[in-house]
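Omission of a single protein chain aside, the complex is shown with its protein chains in their original locations.
Let's look at subunit A:
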Amino acid sequence: MRDTRRARLVIGVLLAAALILITVDHRAANGTLLAPVRDVASSVFGRVEGATATVTGPITGFFKTISNAPGAERAITALRKENAQLKSDLDAQRLNRDRVMKLDRMLGLAGLGRYRIVPAQVVARRASPGFEDAVEIDIGTGDGVRTDMTVLSGDGLVGRVVHAGPSTSTVVLLTDPALAAGARMEGGNELGVVSGLGEAGGNDNLIKFRMLDSSSPVQVGRRIVSFGSQGSAPYVPGVPIGVIERVDTTPGELTRTAYARPFADFSSIDVVGVVTEAPKRDPRDSVLPPVPKPPASRQAKPAERVPASRAPLAPPADTSQAGPRETDRTAEQPAVAGPAADAQQTEPPRSGHEPREETRPSPTPRAAPGQQGQEAGDRRSQDRGA
């Protein structure tokens, strides 16, 4: 087609059409008139453009990768390094958080009982089945630790210091068969001696609780706290020890034996505290954890325990004996928790002929039983001497 009339006409028409389109599109606000046309075009072309991008994308990416390769290698190693670092940081933080929680709980317990404690970390452990169960902690005489001090964790009694070195000390755990501590049943004055069972304690690290008075009632689910030795060494009073799990009744025996599950977790013992100063006043039951909580978290059968601790109400004769003393004790202490207050009401009935005056704290409260506990605590050394 040459430069004919026809060609000129076609060009003229096309130019006119373009001009008309421009005019229309320009004049019409927001292109309302031509919007459908634009929509069709955009949908068609857009789809095609998308398709081409997926085809050509890898190719352009490939070339980009090649051009960036040396830097990318470095970036990857740097990221890997950073990742590992962050991971280890996270682990350390998790450990720290765990430790902080334990420390926090322990400080809470110490605050409840008004014990002055020095926190410590377990650095080594020695457990020969049947012989001994001892740990080494990272504080010593330089931190105020002396031999025969009570060691506790956030949950309860852990053991006592048997040897204090300059920067580390040896602690014999409650599960060690050679260890014995005076203990008292919560909410009452029934005394006994707690001693470890070692390997015989089974997976739960059970401990033995020998009641000095075989006629006093013992129920499964009652908690025991430390009774305190004379002069608060080696044991300070009021530290939670454990929950009674099983009671052996052997008729005719002078003492009654019960087995208790300790509050402290002896399978993973980590943060502990050494009590460097005993409280001025016996905290009684105020340090014990609230009643429903520990059974629910520690044991699968709380149903058995709760009724046991809410067992028979005390007879009038008993409250007249125990009532005034207990109430003014609790009144003296603002920190007394709920269970302690209602525990004394649920004190089980006693037989009338029981020698209460001997076991009850008198003006010189812990003379006889304290000595007893101390004797029991020194059982091993006596045995060795003999």
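The rule we apply is simple: contacts are C-beta pairs under 8 Å (C-beta built on N, C-alpha and C of every residue); 3 or more make two chains touch, one makes a residue touch a chain; residues count from 1.
Here is the rule we go by: contacts and distances are computed from a predicted model.
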| item | value |
| --- | --- |
| Omitted chain (choose from "Ribose transport system permease protein RbsC", "Phosphoribosylformylglycinamidine synthase subunit PurQ", "Rod shape-determining protein MreD" or "ABC transporter substrate-binding protein") - UniProt protein name | "Rod shape-determining protein MreD" |
| Residue in contact with the excluded chain [from A:Arg80, A:Arg125, A:Arg146 or A:Arg281] | A:Arg125 |
| Given A:Gly198, A:Gly242, A:Pro262 or A:Pro283, the one touching the chain that is not displayed | A:Gly198 |
| Full-complex contact with the absent chain, from A:Asp25, A:Glu136 or A:Glu277 | A:Glu136 |
| Subunit A residues that touch the omitted chain in the full complex | 122-136, 162, 165, 168, 170-172, 176-178, 195-200, 203, 266-267, 379-380, 383-384, 386 |
